[in-house]
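Removed from the display is one protein chain of the complex; every other protein chain stays in position.
Then we have chain A:
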Amino acid sequence: MSATSTDIFRLLDVEKTYDIGRASASLFGAGKRRKLAALDGVRLTVKPGESLALVGESGSGKTTLLRVLLGLTAPTDGRALFREKEIAELKGDDRDRFARDVALIYQDARGSLNPRMTVLDLVAEPLDHHGLCPRAERRDRVAALLQRVGLPAEMMGRYTSALSGGQVRRVAIARALASNPSVLVADEAVSGLDVSTQAQLLKLLRDLQRDMGVSLVFITHDLGVAAYLCERIAVMYLGRIVETGATREVLTAPAHPYTRALLNASPKFFAPIAEPLPGEIPSPIDLPKGCRFAGRCVEARDDCRLTDPALRADGARAFACLHPLDRPRALG
């Protein structure tokens, strides 16, 4: 976590709380102001060319974190930096550069693309907007981008309604690549697809990331996807990163019981279905003191319910747990 200026994103103890009004006066007496901490002290760096997976259940804060990274929402505390500049305060040329440099692939690709625009116009829009391409070369550039994502150039004249789910995702990827960004941010970009289509897209994304050297921040709840696509992983729970490190190391020897629970829950060939994690992610309103995961943790002891563990580093790994799981010593 050294503060080198080459880092693309740097989040320093980012907090994002939402004011959700007063509690009902009849039930809770006076009705104090209630806050919902969507993000609570998140520290994260994204280096050039690096791929990072953000995993966790719904409600863990993945999407809020993504909104902070994209400057769509400002943190209520802490700093969110893009190339050492506060994201929420980017203006003028910096803001334009940010918009070119950071591309998002939305979860709902079809919904993110205007159905009244042709594929040509959709993919060319970032080029036109940023003035990246002379009018005469527009078609060629779009054709090249489509080829990059494995679509024929003839698709240019089509509307998205005429494309399959997999093709629409490819168009969304081509559009994201149009401005030649240095970071791709993808929110569940392969969920809800057939396994075969998903496999093709994952292969495409991995090839693109490796060939073009772009950084990738990939939000997913599928650990298999995270392992395939990303070198680093950050496991989130209730607005915090509870474990982070090299994906393979984290997933082969998890230190946090939550990471292990996620691993157990993912389907494995011929293995008996593991004892599932009890309950659901609790409401982030009025969190108990102590470890947030203690209520669902099979390893929880008395002190877990009293002390809130901080994220502590152990070599390249970091985890927030008072009683981490036994695992082989992390290397280097």
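Here are some notes:
Keep this in mind: a contact is a pair of C-beta atoms (placed from the backbone, for glycine too) under 8 Å apart; a residue touches a chain by one contact, two chains touch by 3 or more; residues count from 1.
As a convention for this text, contacts and distances are computed from a predicted model.
Missing chain, UniProt protein name, picked from "Cell elongation-specific peptidoglycan biosynthesis regulator RodA", "Acyl carrier protein", "Repeat domain-containing protein" or "Peptide ABC transporter ATP-binding protein": "Peptide ABC transporter ATP-binding protein".
Taking the complete complex into account, A:223 is the one of A:104, A:208 or A:223 that touches the chain left out. Here one chain is not drawn; of A:179, A:198 or A:215, the residue touching it is A:198. Only one residue from A:80, A:146 or A:261 touches the chain missing from this view: A:261. Considering the whole complex, the residue from A:277, A:291 or A:322 that touches the absent chain is A:277. Take chain A: the residues that touch the chain left off the picture are 57-58, 164, 166, 192, 194-200, 202-203, 221-225, 227-228, 251-252, 261-274, 276-277, 280.
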